[in-house]
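As you look at this complex, bear in mind that one protein chain is not there, while each of the others sits in place.
Let's look at chain A:
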Amino acid sequence: MNPFTVHEGIVAPFNRSNVDTDTIIPKQFLKLMKKEGYGKFLFYDWRYLDGEEENPEFILNRSHYKKASILLSRDNFGSGSSREHAVWSLKDFGFRVIISSSFADIFYSNCVKNGVLPVVLPQESIEELFDREEKSEIYPLEVDLEKLVITDFNGFKESFDLDPFIKEMLLNGWDEISMTLQKEKSIENFERKHPIHFSLKDAVPQRNSE
């Protein structure tokens, strides 16, 4: 995972609450077995008319938002299904930061694992950002992960909270699995005294069975 330090990018306003992961990436794309290339399917049902013609009404189809890398939205962003494809599609489209008043838990965790920064701001700041964006032709923001500050260089400056460990993970681009694998001794010690009450041993397939 690439480290995340400071990101400057254009804001795309997504003025909906409860944006669920079914909407972010509809189920038909969940049959693909890769992690890349989902950007073109992002918000599929809203973004395209019949035959994959772009819906001119849809916000991300407006030319100045096609290069957006910061998504601004409302309450309960990413609710519903645990599909990580939702984050893969947002990231592949170009989003590195998502700003909202609240996120669904699983989606939040999926963002972090993929180097996408979820930023929670109070409702008033969300309203102000929507307002400032609407009044600008192009609205860039700078997100400083080290300082935990968002600024627009035009009077808006707001700090945000982030779990210190998540911050370190993102700043360094650490691989979480490698970190856990280094704790093998602790895991083995734990297993020695930890009871498991079911047994699936008989259902484990033999290596040479057909």
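Rule of thumb we're sticking to: contacts are C-beta pairs under 8 Å (C-beta built on N, C-alpha and C of every residue); 3 or more make two chains touch, one makes a residue touch a chain; residues count from 1.
Note that in this section contacts and distances are computed from a predicted model.
Trainee: The complex has one chain missing from view, so what does its UniProt entry call it, picking from "HmuY family protein", "Amino acid ABC transporter ATP-binding protein", "3-isopropylmalate dehydratase large subunit" or "Thiamine biosynthesis protein ThiF"?
Mentor: The missing chain's protein name, per its UniProt entry, is "3-isopropylmalate dehydratase large subunit".
Trainee: From the list A:35, A:67 or A:157, which touches the chain that is not on show?
Mentor: Touching the chain that is not displayed is residue A:35.
Trainee: Footprint of the hidden chain on chain A, which residues?
Mentor: Touching the missing chain: residues 16-18, 20, 22-23, 26-28, 30-35, 45, 74-76, 79-84, 87, 102-106, 109-110, 113-114, 163-165, 176-177, 179-181, 183, 186-187, 190-191, 194-201, 203-207.
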